[in-house]
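Presented below is the structure to which this report refers.
Missing here is one protein chain; the remaining ones are kept as they sit in the complex.
Just so it is clear, A and B label the chains in written order, and each chain counts residues from 1 on its own.
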Amino acid sequence: MIPESYDTIDCDVLVIGAGGAGLRAAVAAGEAGCDTVVVTKSLLGKAHTVMAEGGIGAALGNVDPRDNWGVHFADTMLGGQLLNSWRMVEIFAQEVIDRVYELERWGGLFDRTPDGRISQRAFGAHTFWRLAHVGDRTGLELIRTCQDRAVHAPNVTVHMEYTLTTLLKDGDRVVGAAGYRRNDGTFVVFRAKAVVLGSGGWGRMYKHTSNSWEGTGDGAALAYRAGAELLDMEFVQFHPTGMIWPPGARGILVTEAVRGEGGRLYNSLGERFMERYDPKKMELSSRDVVARSIYKEAQAGRGSPHGGAFLDVRHRGAEYIRKRLPSMVEQFHALASVDITTEPMEVGPTIHYTMGGVRVAPETGATTVPGLYAAGEVSGGLHGANRLGGNSLGDILVFGKRAGEAAATEVAGRAHVAVDERQVEAEQRALLAHLDPHEEGENPYLLHEALQEAMQDDAGIARTEESLTRSLHAIQELCERAPRMRVGGRRILNPGWHTCRDVVNMLVISEAIVRSALERRESRGSQWRLDFPDLSEEQGRVNYVTDDGGDGMRIRAVPREPIPPRLQRLIDEELALRAVTTIPVRPDQRIEGPAVAAVGREA
Amino acid sequence: MAIAERPAQRGTAPQPGAGSGSDGAPLEFHVFKGIPGEEQGEVTYRVPPVTGMVVLDAIHWIQKHVDTDLACRWNCKAAKCGSCSAEINGMPRLMCKTRIDDLPDGPITVRPMTAFPLIKDLVTDVSHAYEVNRRIPQFTPAADEPSPFVIQEMDLERIYEFRKCIECFLCQDVCHVLRSHDLQEQFYGPRFFVRVASLEMHPKDTVDRLEAVRTEGGLGYCNITKCCTEVCPEHIHITDNAIIPLKERVADRHWDPLRAVSRLLLGKR
Partner (left out) sequence: MTVRGAEVAGSGKGASAGDAGVTTGVLARLRRDAPWWLLPVTVVVVLGGFIVYSIWASTTGVGEARNAPYLSPLYSPGWLANHIPVFPGLLCILVPIAFRGTCYYYRKAYHRSFLWDPPGCAVPELRHGGYRGETAFPLSLNNLHRFALYGAVVYIPILAFDAANAFSLGGHLYLGLGTAIMVLNVVLLAGYTLSCHSLRHLVGGSVDCFSCVRFGRQRYGAWRGVTRLNVFHPTWAWVSLFSVWAVDAYVRMLNAGWFTDPHLLFR
């Protein structure tokens, strides 16, 4: 019987996702006095944020006093190949410092300097030692701290293991969301005066990914269907170092902190091959460069036995490794029977992060749809064409807070809108169509696997017009098969049934990735086109925006806003500095040359 | 007790890891299936082995090829989120971290955690844990404590270990106070003694949780049998470093007449 009865839960601010961004937004909205509800697909504290290992990039200047937000700004812009929203980067570099100290005040722990301040480590393409960290489990520390803050915050309620499958609209405005409880399959509707997406990224449409099962792009798909614009969807980050052996462990992340702590990459000939690709930054070059370098070595027949490279940190000594990289020691010991204090690790690129996402206003996280906000990985703009390691944890704190506050401001004086039963009914019908024990149909898991094949090989690290077109055709074919997905069983905690919707969402996002990648006829950041191997000045001036054109997906080139001179100067100074030194600069290393005067000045 | 035997539908799809792992005789899994109030029991599945395979790989293979509605909780599959807790051959473990080649030959049993109410198959209702966490007052520095903090690493050394906890709740599951004696109402459980210890030992925290952990937390129910420490996938020394120090702190207050006298005389806490 459709529409089936459902529970309706009212709140001021609905936060979708309970990772760092969602929780930070919820705390902000709750502390602003709004009745705030957080909804998560998983249990609280399990979000993908726990996987972030290296640290939070913030120009605290504790280890190297020459660091300041201006240098962080320039590093981030250069890492993103200038496609970033400069205003977002400016806000980010300035505010992440306070967010780190706020986290400490909430009970978060960090490794300390000898004088008792927050310690910082070197990381890829950051000029100075900048990453506040705790061992190699900084993300866990962040989410545990935010989680504790949220469950003790006034006005915040957390609903665990609910899947929201659609945003409800009243005219143009988002007024809530509908979905189901995973544990019993009952339907539920949230009425909200503002909705914040903090639902993270998408990596599960690729075969080898460090993403957890949650990374299916639900938030972006929901926003897209609600009419929001997506930005920079072609940019999907390969983390250079994922595990590649044994097969079951393939894709699991090997933190960049290994390289930050001095780890070196070797090919099968024992060559430190980064000398060929980036002799200045070596292993700590930006992620796109290192990932491509490993890929090229393997393609040239100089790869490790399972098609990657060797990552070696043995020279740091067993005790140091155990203190600084304990979870890597444990991970390799448990999953690969490798003792990283005495053996090299075998690593290769793995899908890790999505730079693109819902297009938002820099100051507020407001999307192009009224009433809908987005923060963290689900949003786009901060990282441009390539994210620097250590910038995602800062992203979720800075923009989570801003989105939560902006949503809280917006709800003042607003009333709830009656639920449009037709929208709920249509959604229920769509969901229940997949659940039919009698009808034979497509297996959602196998469809998912087919999508992964299509994306991994043809829309992966190396792309061509031909491969992308092939991938697009495969996606379109899968889109036709998707409505025929059928699973048996009941609605009580039925993972097959849940997967049906995940696949639908992943297909939308995959199409956006491939279509955007086809438009960007150049190699920039994570987008590597074998048929267009160089940067294109013309394409560097635009971002590609994806939205629903009514009769299908539409990709538009939107000129990026020019960088104002005061910020351009910071970038120029950084380039001058990079001309005379290698980065990361060691804290005890003097910088010679004309750039010294410029960098280090408070920007 | 098997309610059914379902041979894997080999040939319906590529075998996992075909060409990339070792072949061999199928592995036999006895996986618990069921919903409260309905028929429950172990179902036998045969799963092709793959090099380096963990138990969660086998569960995924079953979901994909045999039973799309076999429920299990998992997120990261890298032993970092603590979602895939289950009892493998009777021992509480993370499915993503339990290598098949570390288990003895023979059928492998996979069952849900015992100390939590069943929802379906391998998934249990762990809300008790979240409710306990809500009852523990959060970190509270002095209002006039200047920020940023200056803290020596020496003063955080003990707490770093506690913060490694991934909240898999295996310690809660194995603890006989919860598992066999059902004292959920009176007992926080090991994970939350770790939590309290991490707060109590924080050099900047000002809240006193000792009385609460003694009374409503039921610290005294723990009889130091250390199973929590044995199952912890993060190798946190739960008993030695969290529970026993808490017990000693409680003893300072309630079991130490010498200290009581000195408190009276010196007027100190």
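Please note the rule applied: contacts are C-beta pairs under 8 Å (C-beta built on N, C-alpha and C of every residue); 3 or more make two chains touch, one makes a residue touch a chain.
Computed from a prediction, not measured in an experiment: that's the story for all the values here.
Take subunit B: the residues that touch the chain left off the picture are 1, 32, 36-37, 40-42, 87-92, 103-104, 109, 111-112, 114, 116-119, 125-128, 130-132, 134-135, 152, 154-155, 173-174, 176-177, 179-185, 200-203, 205, 218, 220-227, 230-231, 239-240, 244-245, 247-252, 254-256.
In the analysis below, only the chains that are shown with their structure count from here on.
The geometric centre of subunit A is 27 Å away from that of subunit B, both derived from CA atoms. Residues of subunit A that touch subunit B in their complex: 42-48, 50-51, 101, 104-107, 109, 111-112, 115-118, 134-135, 137, 140-141, 144, 148-149, 151-152, 160, 183, 210, 212-214, 245-249, 252-253, 326-327, 330-331, 334-336, 443-446, 449, 487-490, 492-497, 499. On subunit B, the positions that touch subunit A within their shared complex are 13, 16-17, 20-21, 35, 50-54, 57, 63-65, 68-83, 97, 99, 119-121, 123, 125-127, 130, 133-134, 137-139, 141, 147-153, 156, 159-160, 163-167, 199, 202, 205, 234-235.
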